[in-house]
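Note that one protein chain of the assembly has been removed; the remaining protein chains are unaltered in position.
So, chain A:
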Amino acid sequence: MTYSSNPSRRDIGRGALAALIAAPALSLSGRGASAAEDIKLGFNGDLSASPSAQSGRAAVVGIQAAMEDLQKQGGVLGRNFALTIRDDLSQPPKSIQNMSDLIDNEKVAAVFGPTNSGNALAWRHIPNQKRIPVMGCIGSATDITKAMSAGSDNYMFRVGSVDRTQVVALMGYAKKSPNGKRIGFLTETTGYGQGGLKDLQEVAQAQGMNVVANEKFNVADTDMTSQLAKLKAAGVDTALVWAQGTPIGQLMRSMDKIGYFPVTLTSWAADNLSFINASGPALAEKPIFLRTVSEDRSPRQQALFDRIRPKLDADSAFSFAVHGYDCTLLLAKAMQQAGSTEGPKVRAALEDLKGTIEGYAKTYTRPFTTANHDALGAADQRWTCWRGGKLAAYRDDVIDALKSDDFKG
């Protein structure tokens, strides 16, 4: 990022003189020298439209905070980062267009985002073909960071939650729970919801769970009583829900309407303010979910929280800011290690990062490998719920009894 103080009249005069002298050189080099010095990075994600837009905005805050800190430390390869932000309004066509624009026109060295998993799945072929690393920090669909075919180039990395990891843990909970005899799925019909459903089905099979109902709803639905009635009729005692914050909130309201409250295990989207806004504080206390940053913050996390909180929509958005921060940090280290901003070299460095890197989600030691492009794993998950209108750590006998063997799939 570049900063400039208010110039005095004398500065402007000197600048004009310098510009006149340098004009022939500038016209040869095409662009201004200061612009060429910055390493251009892009953010492509929803900042305004979907129920998850709040997390997109938080990730940008985290990325910008990391850029400020890196600049104070002298930059990366002696240069500063400059961030170009594109809002995709959660629409896949717009997101695809943004991606091409950032890479082809803006000439960014790497891209952060997107907010919505479906959009990442819609355009991941573009950075893979153009060999530009993407650092995911919000969208959690499992397939985002998988190679598109065996042995193909994969430039998709992520510091954030992964649906598969969450599903494995939640299914482990359901299996261990004395109430988890008959489970049912409720998923939203977006790319995010359907990606989660695939994980739910595969993990249920791997863990030998009895799935007796599988229902879907639209992201904008306000009444899911018909779907819930079918779960109830099937005798579902534990519902696994994969959706964004607002529809999970509407689901809770529909449960309230028909007076049916199975044990509800949800995607981490329930940590979003949009969830509690839709459900209301009392119903928000029903589901259990996982997130990567606990509300019990370390002093180091607390310092970052205090610094960026005024720019966040809610306390609960902090985890996305942390992911954004750590993404930027790991990318910077990779560029430093590669001695270059060229995509293939940065990718190779990311897959073999040297030393330990102290981030805000955790301290990273070789966070990525060729086969694994996800920096946060099962050990980085935190059981969470809402209590009194705030996020809180969740703990019960089932969680205490969970062993690593319970997490399969």
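Note that in this section a residue touches a chain if its C-beta (ideal position, glycine included) is under 8 Å from a C-beta of that chain, and two chains touch if they have at least 3 such contacts; residues count from 1.
In this section, contacts and distances are computed from a predicted model.
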| item | value |
| --- | --- |
| Protein name as given in UniProt for the chain not displayed, "MoaD/ThiS family protein", "nitrite reductase (cytochrome; ammonia-forming)", "Branched-chain amino acid ABC transporter permease" or "FAD-linked oxidase" | "Branched-chain amino acid ABC transporter permease" |
| Options A:Gly259, A:Pro299 or A:Gly388, residue touching the unrepresented chain | A:Gly259 |
| Absent-chain contact - pick from A:Thr189, A:Gln207 or A:Gln336 | A:Thr189 |
| For chain A, residues in touch with the removed chain | 47-49, 51, 53-54, 189, 215-218, 220, 222-227, 229-230, 233, 246, 250, 253, 256-259, 273-274, 276-278, 280, 313-314, 389 |
